[in-house]
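Take a look at this one; I'll ask things after.
Coming up: chain A.
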Amino acid sequence: MSVLEVRDLSIRFGGLQALQDVSLEVNEFEVVGLIGPNGAGKTTAFNCITGFYKPDSGSVRYRGQDVTSAPPHVKARMGFGRTFQNVGMVKSATALENLKTAQHAKASYDVASGLLGVGRMWQGEREMTAKAEAILDLLGLAHIRDKRVGGQSYGTLKLLELGCALATDPDILLLDEPTSGMGPDESDELGERLLVLRREFGLTMLVIEHHVPLVLRVCDHVYVLNFGRLLAQGTPPEVQSHPEVIAAYLGGEAPDALAATEEPAQDAAAQAAPHQPEADAVPEAASLPKRRRARTAAGQRDEKGQSA
Partner candidate 1 sequence: MTALDSPPVPAPVAADRSGLGHQALRWTPRLLVLMALAYVVLVRMPNDQTFAPFAQDAAIYGIVGLSLNILLGYTGQLSLGHNGFYGIGAFAAAYSLTVKGVPFGLTFVIAGLAGAVFALIMGVVALRITGLYLALITLVFGLTLEDSLFQVAWLTNEGAGQQANRPEWLFDETRYFYFCLAFLAVALYLDWVLLRSKTGRALLALKENERVAEAFGINVTAFKLLAFVLSGALCGIAGGLFAFRVGLVVGSGFGFALALTFVLMTVVGGLGSRLGVVMGATLFATLDYVLHSTWVHHINGFVFRTDNLDQFAVGFIGALGLILTLVQYPGGIGQQVRPITRWLSGHPFSIHDDKDAGPAAVEGSSVRA
Partner candidate 2 sequence: MSSEVLALDLVVPAVNGAIQGSVYGLLGLGIVLLYKSSRIFNFAQAEFGGVAAFVWVFFDTGKWFLPDLPTPLAVVMGVLAGVLVALLTERLVVRPLFNAPKITVVVATAGVLLLLIALEGFTYGGTAGTFPPVFSGDAYSGTAIRITNQGVAIMITLAVLSIAAALFFSRTRTGTAILAVSQEPTATRLVGISVERISSLTWALAGFLAGVAGILLAGTVGLAAPGSITGLALVPAFTAAVFGGVTSLPGALVGGIVIGIIEAEAQTNIPKEHLPGAGKVALFVALLVVLLIRPAGLLGKET
């Protein structure tokens, strides 16, 4: 059953058609990628799906229910967890407080008893603290429990933001460039983490991502946007070799460049950057250059360490 079904989404900003007739579908336990060049409308699509923008036309259905016009906080309560491109957290608060803020909608006491400090409030607070601590442990961030979020490194922030999204107890997770600002190592590591999370929490995910290796490794299905329209969709390898996708990324009228890259010029490969792939062409891990492969192995070790 599809968890999220987007039909013919369109939205204009002034003269700019930011999205036009975009449809996509995310099934249970799937990780779906949303890629496309700068300004293609990916984040706009996220904002329409999560209720931050009202689309001009089209519909968003969540588990069969029409939620097109529900405001963001209502959608968050339904089970839409999301992260932001530039880290969405309360920077002046500590990691623990952020994780508790994220549990707002799931708190077991009402606002009135919260104002007076009576009833279930303290019990509810203890439960929220416990859950927050569990998430910190899971992500290996226990050491920053009481540190202000603002002072942390970007990679840590991105990871903690993911934790906050988890703390909202999501059914579907929408991640907007989860690796932005991360180095290649951290990015690879995050990819592994996402797979672990999906496995352990049974999550469904929609991910905007530029870091191609990550998309290739974690996504089951990829949608490509360009100029606000859906350009292509399919499995990662299909999309990768889709001529229109290549054109969108590498420039519409650059047949020379394309032609050149299609011929397996030995000498060119030899002259290119030091980490040009070796000849063996089959599975994706093997096609990674040496340096990368070593990193991936380290990432997998990490993953085992985590799940143990």
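With respect to how the candidates were assembled, all candidates are chains of the complex that A comes from, given by their letters.
Of note:
As a working rule, a residue touches a chain if its C-beta (ideal position, glycine included) is under 8 Å from a C-beta of that chain, and two chains touch if they have at least 3 such contacts; residues count from 1.
Quick caveat: nothing in here was measured; it's all calculated off a predicted structure.
Candidates 1 or 2 all belong to this complex, yet only 1 touches chain A.
Remark: chain A residues 50-52, 71-73, 76-77, 81-82, 84, 88-94, 96-97, 100-107, 109, 111, 114-117, 121, 124-125, 128, 146-148, 151, 164-165, 168 touch candidate 1 in the complex.
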